[in-house]
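Shown next, in structure tokens, is the structure this report addresses.
The other protein chains are all here in position, but one chain of the complex has been omitted.
Entry: subunit A
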Amino acid sequence: MSNEAVLHAHSDLAHGAHDDHHHEHHHHETFISKYVFSQDHKMIAKQFLITGMVWAILGGLMSVFFRLQLGYPESTFPWLEDILGKWAKGGRISDEAYYALVTTHGTVLVFFVLTAGLSGTFANFLIPLQIGARDMASPFMNMLSYWFFFAASIVMLSSMFVETGPFSGGWTAYPPLSALGDASKGSKTGMDLWLIAMALFVVSSLLGGLNYIATILNMRTKGMSMTRMPLTIWALFFTAVLGVLSFPVLFSGFILLIFDRNFGTSFYLSDIFITGVGALPNEGGSAILYQHLFWFLGHPEVYIILLPAMGMASEILSVNSRKPIFGYMAMVGSLFAIAILAFLVWAHHMFVTGLNPFLGSIFVLLTLLIAVPSAIKVFNWLTTLWRGNIRFTPGMLFAIGFVSLFISGGLTGIWLGNSALDIHLHDTYFVIAHFHIVMGVASMFGMFAGVYHWFPKMYGRYLNNSLAYIHFWVTLAGAYLIFWPMHYEGLAGMPRRYYDYSNWESFKQFLELNRFISTVAIIVFAVQLLFLFNFFYSIFKGRKVTTQNPWQSNTLEWTTPINPGHGNWPGEIPEVHRWAYDYGKDGHDFIPQTTPVGADESHH
């Protein structure tokens, strides 16, 4: 019996007899309950996605502004003053504004775009649809998760309009700089708002994460054993576990910082003399304590960002190669290994803080160990492509781009994870190149892949393909043109977070290169606007999806109606009989998970 028939049969049955899950015909949804305070996981996913997009544009625009300063330190742009006011007097961004932009760019992109925007969107959207559940374990908590994120967004946004400016001490917010308003203007009101926003964000993450874990563990449909789950779900599961275990530690770090800032404690402060203020009363604190607490989240955070992208890339590569993902169990195992190791490597961000060298050596070992599961993943992806029959859908292109970027950025991790090299390269442009490629752009590519692949499910329409191809090729080439040369700047020892290099005999030789990088960054930013236009235009005017399963995919979300209502399946939830990757088996192009295993089927 085909899947279609199963659905129809149940649908008729449901209409005839009892029906307690059917919403769409029975109770009317208002605009508020459908689009604003929605408890439908699909709507919440869209809310996360669009809020994430707004932040991506703001964060990207900030990088354009500070790239202008880096590329054209001698020039003035009068229109900058029109936009930024006193932060760009005479058309040149002030050092204060530069640092505020750099800091906010980092915070926003890491947390609001690549955490909330990425796993918020796809965990919400895909978990119930791919495991066969009507909604999250707690739709209400899920709704709260979004609205806490929204509140965090509002507070973060408002910090940009206070007189002393937003926080400007780098996204890592190391005290004492972040604790002392006298040491930096941005550490005054701006930092208070930054901390409040981040605290709200942690709450949002925890509410979301607990929900994802509960849903995956308890609400899988009949037959959906853990080892039959698509890799997206495994990745989102480990992501949620990482978040739930590490965000509270970050939160504790923030609480102590709040105490040091406002209530006169000395958790992080000791032996400080501020020019113009004098000696501070604090003694006995440790500035390094904060770094431990911060990076205990900070490093898992990298994987919170990366794992969903890995999961989606695995799924999309397999679907569009028309071939099973190679080494499913190894993929799950390596995700698990990465999740465990993610908790044991945080101090590799702290090799040059005066950390005990022996402790440092343990962290070198554990850090380089992560390269093993990462290598397994890469080779498995490559083998998935081998002897496939590849369809270059936009989602597939971005998934391939993801693999390329993950390789490029991952390999430089082997440099930086080795403390004796890090001692030279730490906090130079080499680091910027490394983490932007492997965490920033690669995860962005995973996110784009997800958006292009599941857009038809989200909105019942397609994105425009030609725009998508332009978007992909320009972004891929642009990403390499921007970040590849930065390795060379790093090898010259050029420090990050410098407003101007022209006074430095050792670093001023890269002005021309910086100009080139800035130009490419502006072009790439413009192409992202093209994507946004495509996105919003296609929501309303895109080509309509006419078949239930446009990518001929095995997973459960494509068994729902083209525009699923709240509850996802009109009838009973389909039963699962196999794993998600039976592509090209026994001469069949694809065998959906809902198809029972035939008697004559081969075993693998």
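Assume contacts are C-beta pairs under 8 Å (C-beta built on N, C-alpha and C of every residue); 3 or more make two chains touch, one makes a residue touch a chain; residues count from 1.
The rule is simple: contacts and distances are computed from a predicted model.
A single chain of the complex does not appear, and UniProt lists its protein name as "Cytochrome c oxidase subunit 2", one of "Multiple sugar transport system permease protein", "Cytochrome c oxidase subunit 2", "Monosaccharide ABC transporter ATP-binding protein, CUT2 family" or "Bifunctional protein PyrR". Annotation: of A:L344, A:L513 or A:I562, A:L513 touches the absent chain (contact as defined above). Among A:V64, A:I258, A:L344 or A:L411, only A:L411 touches the chain that is left out of the view.
Of the listed residues A:I50, A:L157, A:A214 or A:A330, the one in contact with the hidden chain in the full complex is A:A330.
For the chain left out of this panel, the touching residue among A:L307, A:M447, A:L467 or A:I573 is A:L467. Per the touch definition above, the residue from A:T76, A:S158, A:S286 or A:Q548 contacting the chain not shown is A:S286.
One chain of the complex is left out; on subunit A, the residues touching it are 79, 95-96, 99, 168-170, 174, 176-177, 180, 183-186, 269-275, 278-279, 283, 285-288, 321-330, 352-354, 357, 360-361, 364-365, 368-369, 371-372, 375-376, 378-380, 382-383, 385-392, 397, 400, 403-404, 407-408, 411-412, 414-415, 418-421, 423-424, 426-428, 464-467, 469-470, 473, 476-477, 480-481, 484-485, 488, 491-493, 495-501, 503-507, 509-510, 513, 526, 529-530, 533-534, 543, 581, 583-587, 604.
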